[in-house]
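Heads up, one of the protein chains got dropped from this complex, but the rest are sitting where they should.
== chain A ==
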Amino acid sequence: MAIIEVDRLAKSYGGRTVLDGVSFAVEEGEIFGLLGPNGAGKTTTVECVEGLRRPDGGRVRVAGRDPATDRRRVTPILGVQLQHSDLQDKLTVREALELYGAFYPHPADRRELAGRLGLDDLLDRRFGTLSGGQKQRLFIALALIGRPRVVVLDELTTGLDPNARRDTWELIDGLRDDGVTILLVTHFMEEAQRLCDRVAVLRSGVLAALDTPAGLIEHARNATVVSFTPSRPPGDDALAALPALRTVRRADDGRLVVSGTDATVEALMSLLARDGITAHNLRVESATLDDAYLDLTRGEH
């Protein structure tokens, strides 16, 4: 059974529709990404899952309970990292862990958690003196301190430098082994590609796509692009007959640009070999989740 169910979720603020019938389900143990441009409704969606907002329409369930009305049963199994939320500046890391640990019936071992998140040396530091990456690690620790079954992370690595971002990804990856379900809001495609089992792409309050990262990439318009300068041009008919071909373009400098799937590339290679055509300066580019995402969110489908 899905541990998070979002069914035809609708929400508007002052007449402006933010979510218009969003549905998805997250299985237990899954890392599920929520992608989309600013204002697409990502944060509103997770706020409904967290019980911070009441949906105008549709249904949200966490472990079968309504997070907005059944707070008493949902909060103990839910760990949350919010996008714009700080702690008291003069609270130390140790005190924050103690305090939030006291909120839950069976908290995680503080020392073990601090070690795992690299907070060992920071226990006596006050929150206000921590760097962005250190704060973020503390927020993850606080999201995990209640031994939650579901963790919601909203723009976890926004504002972090690339090193801190990579370290954070490793931490999240490590949680996979614990069987914790993670709902991850992000606008970094690399992050989604690296961490998520499945990804939902939101566009202006509706679900534009829901697939695995690999599945989304495959459906990008230009999944694989090959470009080269041929020793002599191959025949147009032969090119047009390539399997799964998307586009063929002859650039002004004589380069030939062919886009399609891996099958297109393989067929193209054997075509060139058969005709004895040499491909100079051959370049093969695979589409990334970025490309798939841009296709989806620009609405060119």
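Everything below uses one rule, namely that contacts are C-beta pairs under 8 Å (C-beta built on N, C-alpha and C of every residue); 3 or more make two chains touch, one makes a residue touch a chain; residues count from 1.
One rule holds in what follows: contacts and distances are computed from a predicted model.
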*Just go with whichever of "CotS family spore coat protein", "Ger(X)C family germination protein", "Iron uptake protein" or "Transport permease protein" UniProt uses as the name of the absent chain.*
"Transport permease protein"
*Given the contact definition stated above, which residue among A:E98, A:D167 or A:D290 touches the chain not shown here?*
A:E98
*Can you work out which residue in A:G51, A:G133 or A:G260 touches the chain that's missing from view?*
A:G51
_Touch as defined at the start, partner being the missing chain; which of A:T75, A:Q136, A:T224 or A:T297 qualifies?_
A:T75
*Tell me where the left-out chain touches chain A, residue by residue.*
50-52, 72, 75-76, 78, 80, 82, 84-88, 90-91, 95, 98-100, 102-104, 142, 146
